[in-house]
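Excluded from the complex is one protein chain; the other protein chains are retained at their positions.
So, chain A:
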Amino acid sequence: MTETQTHEVCLSFDFALQHSAKNKAAEFQLKIKATLPLQGVTAIYGPSGSGKTTLLRCIAGLEPKAKGHCAVAEKIWQDERYTLPTFKRDLAYVSQAPSLFTHLTVAQNLAYGESRRTPGRDQAFYDKVLSTMGIGHLLARMPAQLSGGEEQRVSIARALLTRPQVLLMDEPLSALDQPRKREILPYLEQLAAQFQIAILYVTHSLDELVRLADRVLVLEDGKLIESGSTLAIFNRLESPLQDSDEPSALLDVIAVENHNNGPLMRAEIPGGQQSLWIKAGAETKGKSLRLRVLARDVSIALSNHDDSSILNRLPAIIDAIQLNSATGTAVVTLKVGEQVLFAAITQLSLEKLQLREGISVWAQIKSVAIAR
């Protein structure tokens, strides 16, 4: 996490919380310490009961029993002697459950936080948030007249309109349908990129994590078991983010140029002279993209086959080989410059090609998916 050290503006916390219960099994202990740059999206990932929501509530100051330390930029939110009350913390919180005030209209709900947190309405920003969330036509409605998805979009808009420094989101899209998710996700990405705002995003969805997160905190049993950049955490076979049946690697690239203005885009892998052809429109040109490459779409050759129909061939070095003798297969970890790819091959191929750690090979990539 070199990124963390170069940023000076940070959100740092070190919490300890004990929920005691009569029933021993219901006891819960949380002990988490982390420092995050006050920028971009940090996903909080982990099984249910691992303390994801509790962590957000600690940061928001909603867990009075939480002990420890929390600071945002220069401002102390909590230390041994002092706790800044929630209403004074420059944050917004979007939870999974409906949270609109049922006695207020949509417009009044939107204005509730805005009027308390900001000096006045920035009409352009207001209009932009409303149009992005697609809620402009709902302003006069009462929350009871909204669908679950509409209600959640209004909640997100209400949080955004407070222009917070830290945006806490607890599975905010789990109530939305797929098309609406696809619509809101890019806006959240954009929001994270444009403002000095830290988004802490609790999710169960790997898709959302891969799309949104710059960093990941993986929790288990109230403890932080992994933290780091999304790629660093994801691109290990034993990573908790990996699907063990279907390993895949993430690759951050920059879209460079269209081939003959067609649907193929050349994407450069940073840190090397390597590039890939991907299916992407001209609008992505110059942008940074995140690709997901499934291990089964990568094969290995000892030499560069110019005569192959496979366009994407990259020189790589074998970093590790993991055998699965039960299925007769192996997953090979390949280093392409600084980046990582996985290749799923049979044990027979492994033996025939005499593959071993450290040797140079060619990775042939049959297809890539653009994750974001």
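Assume a contact is a pair of C-beta atoms (placed from the backbone, for glycine too) under 8 Å apart; a residue touches a chain by one contact, two chains touch by 3 or more; residues count from 1.
Throughout what follows, contacts and distances are computed from a predicted model.
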Q: Leaving aside the chains on screen, match the unshown one to its UniProt name from "Molybdenum transport system permease", "Probable septum site-determining protein MinC", "Cytochrome ubiquinol oxidase subunit I" or "Heme exporter protein C".
A: "Molybdenum transport system permease"
Q: Looking beyond the chains shown, say which of A:V9, A:L62, A:A140 or A:V256 touches the absent one.
A: A:L62
Q) Of the listed residues A:Q18, A:T86 or A:S367, which contacts the missing chain in the full complex? A) A:T86
Q | Touch list for chain A against the chain that is not drawn | A | 60-62, 85-87, 91-93, 99, 101-103, 112-113, 116-117, 158, 162
